[in-house]
Structures are given as structure tokens and as C-alpha cells.
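One protein chain is absent from this view; the other protein chains keep their places.
Showing subunit A:
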């Protein structure tokens, strides 16, 4: 009986399918139902040995094991679904294609694949600024003022670095526009290539020039007479000698006065003070003297 049916239905295609709930009622299926009901049931039962797919395709009622299953129009569709849909229009794929079309950037998926191919390379975060298309490199060593301090070994700045590391007390001579202004003694905390120094526990001894050069000259004159009185008082014996050779003495007196007045007027007073933390700009430094080993 089945063979007869097949011959009559040879025109129609009948691809075997495990899940199919197409129910097309035809005359042949009705005939089948009329003739043998029990037989039909076993034939329609998918799990039985005598399952007839052709019958199942055209019968009005097919007992499906999973009624809520996904339907496909042909086997090729089913196959592509099972393979995970390469080229299938999943929402993520569509977005990816659009993004690629807009920018010529390599997408993160490709970068991940490349990273996996790399051997012995640490995977870095994006935030460290690694190149997008090239495999990530070891980060460049940070170069800043603190890391540059130990780099000067062998040069005078290297000696200064030693003072920083070993906390050796250091004396620094500070300059004025011509000559020495004062001396500072303390511990260096940090320095840089311009010789800017950062000091801690500093003792500053400096001379402050009193005022402008013109004033100094006038003070010289005013104080010279003052001094001559002093010398006369202190050395009565000498004054007698001086009075004898007055002219010569005047010149010598003037010279001695000039020498005597210099420390009093031109250099001014020496100030001493203590500063806890001080920054000294490099161009004011004359020399640096290491006080002790």
C-alpha cells in the first residue's frame, strides 16, 4: 500500500524531516485513515520503527513530541541554524558590520585574537595607551624628576644624589650678583638638572647689603671721621707719631679707614635663621660642599 501511494505521489517531493508539523489534508491521507487506523498511529509515531515520514507530512494530525519547536523551510536552513549562523544576521553582527563600515578601525575581537596569538606578552588595559592595531608592548619606564635623580652616577650630580640617599649634611654657598651672599647648611631632599635644591632643616647665614652703592659711599665719608677719633683714643702713642708725619699719615689713615670701614658698611649685617623646608633655585648656587662623610 505504501508503494502505491509513493508512485502516485511521485511528483511531490518528500524530504525526510524529523520535526515537521505540516498538516496538509489530501485525499490519499484520508484514504489511509479510512483503511487502517491502528497502522496509521504506529506509522505516525515518530519513535516507532514503522514511522512513515510521507504519511506524517500529509496527515492532518501528527503527534509531535515537542509542539513548540522551531520550524524550518528546508534542511539547508536547519543546517545553517545548527552551525551557529555564520553570516547570520544576529543583532551583534549587524552592529559590528555597521561600525566597521563607518570607521576603518580594527575591532576589539580582532585585537583579542591577535593577543591570544602572542606568546609571553602580558595583556594590558586599554587605558595605558597601547597602540590599537599593534600588539601591546611593555610600558616605557616612567621618566620624571624622581626617577632622574639616581641617573647621574659618576657626575657631580651623582655625588649630590649620594647625599640625598645617605642624608649627609651639605653646605651650599649662595651667590649675589658679584660674589658670595651667604652659606646654607642642611639636608638635601631632592634636586634636578638645574641644581634647584630642596632643603630640609636648613640653617641660613647670609649677609644683607644695606642699600644702594651711592648710600654706601656717603656712609663711608661720614664714618671715616668717626673712625679717626676712635683710632686716636685707642692708640695715644701712635697718634703722636702720626701727628709728626701728618701728611703721610693722612693718606695712610684714609687707606686704613677704607679697609676698616669695608666690613662695617659694604657687607652689612650677617643674618642667621633656620628654615624647615626651603626650595633654592639653581642659578643662585655658587657651590655645594659636603660637610662630612
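The criterion applied here is as follows: a contact is a pair of C-beta atoms (placed from the backbone, for glycine too) under 8 Å apart; a residue touches a chain by one contact, two chains touch by 3 or more; residues count from 1.
One rule holds in what follows: contacts and distances are computed from a predicted model.
Novice: What is the protein name, per UniProt, of the chain that does not appear here: "Protein transport protein Sec24C", "U7 snRNA-associated Sm-like protein LSm10", "Origin of replication complex subunit 3" or "tRNA-guanosine(34) queuine transglycosylase"?
Specialist: Missing chain, UniProt protein name: "U7 snRNA-associated Sm-like protein LSm10".
Novice: Thinking of the whole complex, not just what is shown, which of A:50, A:97, A:193 or A:269 touches the missing chain?
Specialist: Touching the chain that is not displayed is residue A:193.
Novice: What subunit A residues would touch the chain not displayed?
Specialist: 126-129, 131, 134, 137, 142-146, 148, 174, 189-194, 196, 198, 200, 208-209, 211, 275-281, 283-284
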